[in-house]
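Some chains have been omitted; the remaining ones sit where they do in the full complex.
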Amino acid sequence: MVSKQELQPNANSSFRKVVEKVVDHRAFTVTVIVLILFNAVIVGLETYPSLYNEHKGLFFTIDFILLWTFTIEIAMRLIASNPTKRFFKNPWNWFDLLIVSAGHIFAGAQFITVLRILRVLRVLRAISVIPSLRRLVDALLMTIPALGNILILMSMVFYIFAVIGTMLFSSVAPEFFGTLQQTLLTLFQLVTLDSWASGVMRPISAEMTGAWIYFVSFILVGTFIIFNLFIGVIVNNVEKANELELKGEIEEEKEQLQAELSQLRGEVSEMKQMLAEMNKKLK
Amino acid sequence: MVSKQELQPNANSSFRKVVEKVVDHRAFTVTVIVLILFNAVIVGLETYPSLYNEHKGLFFTIDFILLWTFTIEIAMRLIASNPTKRFFKNPWNWFDLLIVSAGHIFAGAQFITVLRILRVLRVLRAISVIPSLRRLVDALLMTIPALGNILILMSMVFYIFAVIGTMLFSSVAPEFFGTLQQTLLTLFQLVTLDSWASGVMRPISAEMTGAWIYFVSFILVGTFIIFNLFIGVIVNNVEKANELELKGEIEEEKEQLQAELSQLRGEVSEMKQMLAEMNKKLK
Amino acid sequence: MVSKQELQPNANSSFRKVVEKVVDHRAFTVTVIVLILFNAVIVGLETYPSLYNEHKGLFFTIDFILLWTFTIEIAMRLIASNPTKRFFKNPWNWFDLLIVSAGHIFAGAQFITVLRILRVLRVLRAISVIPSLRRLVDALLMTIPALGNILILMSMVFYIFAVIGTMLFSSVAPEFFGTLQQTLLTLFQLVTLDSWASGVMRPISAEMTGAWIYFVSFILVGTFIIFNLFIGVIVNNVEKANELELKGEIEEEKEQLQAELSQLRGEVSEMKQMLAEMNKKLK
C-alpha cells in the first residue's frame, strides 16, 4: 500500500513528504522541547500575582501563540504519519491531542482555573516528546497491571475497614470517620503512617476502649499488603533482569558448546566412514 | 472409591451430580461474585444514617435474603464435594462456613454492631470465591511461617522494652507508659516512627534526662529487626524465583548437552566395535 | 587430649560426665526455657504497682530462687564444657555469665531500677538458650561489619551537620539545637522523618530565612545514605544466596558434563591405542 502511494506521487503526497521531513528533523523536536520549557516558565511566572496582574495581556498573548503553535505541531505530526491510522494507535498522540484540544474547547470558558491547570499540564507533553522519558513512563505504567490482584485485595481491605470504621467511630470522631468517603481518606492517611497514633487513634481511644484493635489491625494488614506489593515488584524486576542477562549468557554458552560438539561429531562421522571403507577393503 | 460410586448410581448420588454440575458452572461463580458485590454495596449504603433509618425494613429484608442465599450456596458446595471430607480439608471452606453460620447464630442477638461487622466481613468471601485472589492470599500467608523466628525475636524485644518502659516512665507519662498494655501500644507507635520524637520522647525527656537512650535504642533495634525481616523476605523470594527460572534453564542446558554427548559416545562405541572387528581380521 | 582424659577416669572427671549428660539432655534446655518464660511473666507482673506492693516478699523470694537457679545452670554448663576453655570461647556464654553475675553484684545495691532492668534482661537469655534464635541473632549481627564504611560515612555526615546545626540554630531553637548532643538527637529525629518539617524546620524557617537549605540537604543526604545502606545489604544477601544456590547448580552441571567428557576421552584413548596397534601390524 505504501509502495503504491510512492508510485503515484501527487501534490498531496509530496506535501506529506515535506511535512514528514520537517517533523523527523532533529531541530523540530528540539524546538518543541524549548517551547514546552518556555510554556513551563510562563505558567510558573503566572503564579506570582503581582507579575500576573501587571502583564495580564502579555501572558494572554503568549499563551494564545503557544496554544496555536502546539496545535500546528500536532497537525503536522498527524499529516506526517503514514498511514494516518498509525498516529491514532499511539496513546501518547491521544494524550497530546487531548491536552491541546482541551485548550481550545475551554478557551472562552469562565473556568479560569481549569484553563490554567490545562496550561500547566502541557508541561507533561515533554514526556511524549522526549523518547527516553516516554520509555521510562511506559515502563512505570507497565508495572501496574502486574499488581492487579494485589490492588483488588487492597481495595477490599480498604472498603471493609472503611465500612466498619464508619459504623464504629462516626459519632465519636466525625471529622475522621463521619462518612464512608471521609473514612477512606482517613484510612489512606493511616496507611502512610502519618499521625496515625498521635492524631487519630489516641484521641478516639480516649473515648472508646478497644479502638486500638481496629487501628493496629488495619496498620498491620495494610502495611503487610503494601510490603508484599513492594516485594512482588522487586522480585518481578530482578527476575526479568536475570532472565534477559543470565539466560542469554547460558544460551550463548550452550550454543558455543553445541557448536564444538557438532564439529566433533562431524569429525567422528568422517572417521566412521573411513573405518567402514577400510573394513570393506580388508574383507 | 469414586469409580465404585459411579458404578452404583442411586437417587442420592445423581442428585449430587446435578448439584456438582451447577456448582462447577461458570455462571454459578459469577452469580456468587455479583451477590458478594451487591452485599458490599448494601453494607456501604447502611453507613449513611439517613438512608439506613428510612429504609430499615428493606435493608433487613435484603440482608435476610443474602444470608440465606449464601447459606444455600455453601450447602450446595458441600453436597457437590466428593468425598464430603474434601470440603472440610480446604481452610477457605471453613472460612466461608464460619462467616455464614456466625450470621445465623447472632441473627437474633442484641449486639447489632457485631451483626453488622459480620455482614461486612462477608465481602471477604470474594477472596475464597475468586481463585486468583485466593492464590494471592495463600501466597501472602505462606510468607508468615518463614518469618517465625524473627517474629519471636521481635516479640521478645517488644516485651523487654515494654517492661523496662513501664518501670521507668509509668509515673512520668501515664498516658503512654501507664500499664504494660499501654506501653506495648506505644512501642508499636514508636516502631512505625509516628511522632516518636515530637510526641513521645521530647515531652518525657523534658522531665527525665537520659530518657532518649531508651527511645533511640528501641528505634534502632526495632527498625533494624523490621529491616532484616524485610530483607529476609526479599532475598527468599528472589532466591525462589531464581531457583525456578534459572535452575530450569541450567537443567535444560545440561540435558541438551548430555543428549549430544551420549549420541557422540554412541558413535564412538560403534567405531570401537568396528576397530575391534578390523583388529580381529588383521590378526 | 580428650582421649587421654577418658583413659584416666577419676572422681572429678566422672562427675563432669554426669553433669555433661544432664546438660545435654533435652529436658534441661526445656526446663531452662520454661524458667526464662516464668521469669518474663514475673517481671511483667511486677510492673503493676498494686500487685507488686501487695506481694513484695513473694516477688523477692521468686527472684532470689530464679537468680540462683540460673547461677547453678550456668555453673553446670561450665563444668560440662570440655575443655573448660571452650565455654569461654562462645560469646553467648559470656553474655549469660554477665547477665547472671550482674544480678549477684547489684543484689544488695540501692539502685533498685538497675536491678529490675537486669531481671528483665534475663529474658534475653532465651536467645542464647534456643539455638534457632541464636543463629538468627548471629546472622543479624554479622550484617553489621559489612556496613562498616557506610556507618563511618553516616557518622561523619551526622557530625558535620551537627556542628553546623549547633552553630546556626543554637540561639534560634535551643530545645532542638542547643548543644552538640541535642543536635545529634534532633538529626536522628530528622533522619527518621518524624515531624522534620512540621515540628522542626517550619518554626525555625519562620525566624530564619534560608534555614530550609540545611534541613532539605540533610534529609536528602541522610536518607540517600540509609537508602544505599539498605540496598547494599539486599544486594549482598541476594548475591550470597545466588552464590550458594546457583553456583552449586552450575558446579554440578560442570562436573557431570566433565565426567561424561572424560569417559568419552577414555574411550577415544583406547581407540587410539587400538589404531596404533593396527598400524604396527600393517607395517
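Order of writing sets the chain letters: A, B and C. Residues in each chain are counted from 1.
Following the convention adopted for this analysis, a residue touches a chain if its C-beta (ideal position, glycine included) is under 8 Å from a C-beta of that chain, and two chains touch if they have at least 3 such contacts.
Please read all numbers here as calculations on a predicted model, not as lab measurements.
Every protein chain here shares one sequence; 3 sit in place, and the complete assembly counts 4 copies in total.
Here is the rule we go by: only the chains that are shown with their structure count from here on.
With centres set at the average Cα position, the gap from chain B to chain C is 30 Å.
For the pair chain A and chain C, the distance between mean C-alpha positions equals 42 Å. Of all residues in chain B, those that touch two or more other chains are 193-195, 199, 234, 238, 242, 246, 250, 253, 257, 261, 264, 268, 271, 275, 278, 282. Across the complex, chain C is touched by residues 149-150, 152-153, 156, 159-160, 163-164, 166-168, 170, 179-180, 193-199, 201-202, 212, 216, 219, 224-225, 227-228, 231, 234-235, 238-239, 242-243, 246-247, 250, 253-254, 257-258, 261-262, 264-265, 268-269, 271-272, 275-276, 278-279, 282-283 of chain B.
Interface residues of chain B, counted against chain A in their complex, comprise 40, 43-44, 46-49, 113, 116-117, 120-121, 123-124, 126-127, 132-133, 136-137, 140, 143, 175, 185, 188-189, 192-195, 199, 230, 233-234, 237-238, 241-242, 245-246, 249-250, 253, 256-257, 260-261, 263-264, 267-268, 270-271, 274-275, 277-278, 281-282.
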